[in-house]
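With one protein chain removed, the remaining protein chains of the complex are shown where they sit.
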Amino acid sequence: MSTASLDPARPVSSIKSRLTKVPGLWIGGALIFAFAFTAMFASVIAPYSPDERFGQNEPPSAAHWLGTDSNEKDVLTRVIYGSRLSLVASIASISCAVVVGVGLGMLAGYRGGRTDMFVMRLIDIWLSFPSLLIAFLVIAALRPGWPAVILAVALINVPVFVRQVRAEMLSLKHAAYVEAAIAAGAKPSYLVIFVFLPAVSGTIWVLATLGLGHAILEVAGLSFLGIAGDPSHAEWGAMLVEAKEYLHATIWPALAPGIAISLTILGFNLFGDGLRELFSRRSRSF
Amino acid sequence: MWGMVIQRLAQAAVTMLIAVLAIFVAVRALPANPVIAQFGQHAVPEKIEKEMEARGWNKPLWQQAAAFLAQLATGDMGESFARPGERISTRLSQAVPATIELALAAMLIAIPVGIFMGTVAALWRNSWPDWFSMGLALLGVSVPVFFLAICLVVSFPAMPSGFRLPPGTQHDLRSEFYFFESLLTGQLHLAMLSARHLALPAIALSTIPLAVISRITRNSMMEVLDSDYLRTARAKGASVTRMIARHAFPNASLSVMNIVGFQLGMLLTGAILTETVFNWPGLGRYVIDAIRDYDYSVVQACALIMAGIFVTLNLTLDVLFLLLDPRLREGSRS
Partner (left out) sequence: MNGPMELLRALKFFSLLLGVVLLTGCGGGSPVATDTLIYGRGGDANALDPIHTDIGESVKVIVNIFEPLVAYDTETVDLVPGVAESWETSEDGREWTFKLRPNVKFHDGTPLNAEAVVFTFERIIDADHPYVFNNIIPYYASYTEIEKVEAVDDLTVKFTLKQPQATFLSAVAMFSSGIVSPTAVKKYGADFTRHPVGTGPFKFEHWKPKQEILMSRFDDYWGEKAGVARLVMVPSEESSIRVTQLKRGEIHIADNLPPAEVDSLEKVPGIVIQSTPGINVGYLTMQTRKPPLDQPKVRQAIAMAIDRDRLIEVAYAGHAEKAKTMVPPTLWGHGENVPERPYDVKKAKALLEEAAQENGFKLPVKLELFVMDQPRPYMQQPRQTAIFIKDALEKIGFDIEIITNDIGQHFQRMTRGEHQLGLSGWSADIADPHNFLHTLLHSTNINEIGGNNLSQYKNEQVDELLDAAQFELEQDKRAELYEKAQMLIYEDSPVLPLVHVPVRIAERDIVEGYKLHPSSQTRLKTAKFAEP
């Protein structure tokens, strides 16, 4: 029914023209693509195996473009392999956050009343602590390792989704077509799958994209504080924390993962912003 | 309106209480025994048992919680677990000022630069100044603060890279607000020293609020600049500066203020990484070290303070908005 309100005179090609007006989408998309590509084909791209040992803290050379680190391993190889853990950890944790966050947000927004009150107070309490404190406690309570890190990062990303989805639900609940569906006796499961989810999907995509960036940052931050998983796995934050001990000997092992994290997060931020702009333009044109 | 404020206040108090109890239970659920941890590699079983008893650690959870709340009710934060004899309130009175000075310094950078960049971007939208300042803002939220901190230390070799004052500095400041106090009492040399020590951590900490502020400023400025009355004013030949100062800025300030308040809350409670890299003896480092040392009484107290800061800031913002925004005031009256 929403398509009916589209201006029939508007040519389809304008979507393309609108796309070109959001350069962030393209730059961000390219960065994300590069990141995902690297992660998937790390074993093909990387010059060496991630566990091969060469010499300690060697400067960049023809054999090692970015030199070697304090574990005698090739920095470039480790950075390339590092994208894997970042990708897996961020997607896993944000997926969990989306499932829980969207669920809670819908519940609160749809049911309203006490449920809403309860969920929102919970979120308030959640938000009143710094996220690292929560992550610390979660990891300390569980067995330290990557699963604990993923869970912790998922938990600190939940509130954003709850708040946004709930806010949208509040206005959505009173939209004419939703009221009509409810009056027609639609079951809650039908409403969720065919009405609510499609309506909030735009927001979820934007938030999830931005969240992926945050998740990478948070995983790296936890590694940096020394409370992440197995340190022998290539991970950017862990590489940074090791390299920072040797800043006076060689700077490459710190610089390379630092730049890699920054570029990846920049990619997600640009893409997320671009998405948001695209969606808001579309909604404006309706 | 006051009814609403009181209601919010009550809500805030309940939120804080539950938050602190949640932390209270959470630290006790951790699989390590804090008393054993204090003995390091030299644990003495009989002494440990005695100490557990002395601290009430082997009592049921609800009794411990009741004792804790009773102690809080008398305004006593208690004593540190891991640092025998240390009053938590004393340490907080040192850590909180350090954090406040750092957060304010970061805001002092973020607000003017952010507003300036946002305004520039709004004026020259979709051209290079816009690209440039928005790109910079995005970079600000993308570069991990610990990486930035390392880069700053390496690239400013002349700047102090830690501490609040040079070690061993002799001074007679009474409070831990080194910068403010020395400035107010006219000890300019000391104020300058403490400002220099503030500079790098403040820059590292300012990037995120700076980015957020500049983007909010840009968006709300654009909305105002697009409005009909400003188009008219422009057509009549009003100067751009005047237009921004008189119309656009006051209109945008509300949303900027909102975000400044929120970001300040984040800085006050969440500067853990920056404080770690720069050796800043603030609240964030206090709580992280306390978790590492199994200093649970400190973790609880810090959680209370952090939740307090967060709730107070939210409340202040709510009230400020009620006072400043006529639309909301009308809404609450009806």
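Labels for the chains are A and B, by order of writing; each one numbers its residues from 1.
The working rule: a contact is a pair of C-beta atoms (placed from the backbone, for glycine too) under 8 Å apart; a residue touches a chain by one contact, two chains touch by 3 or more.
It should be emphasised that the depicted structure is a prediction, and the values quoted were computed from it without experimental measurement.
Using the document's definition of touch, tell me which of B:Ala32, B:Leu184 or B:Leu323 contacts the absent chain.
Once the missing chain is taken into account, the touching residue is B:Ala32.
Which is it among A:Arg114, A:His174 or A:His248 that touches the chain not included here?
The missing chain is touched by A:His248.
Considering the whole complex rather than only what is displayed, give the residues of chain A touching the chain that is not shown.
Residues of chain A in touch with the missing chain: 51, 53, 56-57, 70-72, 140, 143-145, 226-232, 242, 244-249.
In the whole complex, what residues of chain B lie against the chain that is missing from view?
31-33, 35-45, 47-48, 50-51, 54, 82-86, 91, 94-95, 109, 112-113, 116, 119-120, 123, 150, 153, 156-164, 166-170, 189-190, 192-193, 195-196, 199, 239-241, 244, 276-279, 281, 285-286, 289, 292-294
Heads up, the rule we're going with is that only the chains that are shown with their structure count from here on.
As a quick test, compute the distance in whole Å between the mean CA positions of chain A and chain B.
Taking the average C-alpha coordinate of chain A and of chain B, the gap between them is 24 Å.
Sort out for me which residues of chain A touch chain B in the complex.
Listed in rising order, the residues of chain A that touch chain B are 121, 124-125, 127-133, 136-137, 140-141, 213, 217, 220-221, 224-225, 237, 240, 244, 247, 251, 254, 258, 261-263, 265-266, 269-270, 273.
Of all residues in chain B, which touch chain A in the complex?
Those residues of chain B that touch chain A are 11, 14-16, 18-19, 22-23, 26-27, 29-32, 138-139, 141-144, 146-147, 150-151, 153-154, 266, 269-270, 272-273, 276, 284, 287-288, 291, 303, 306-307, 310-311.
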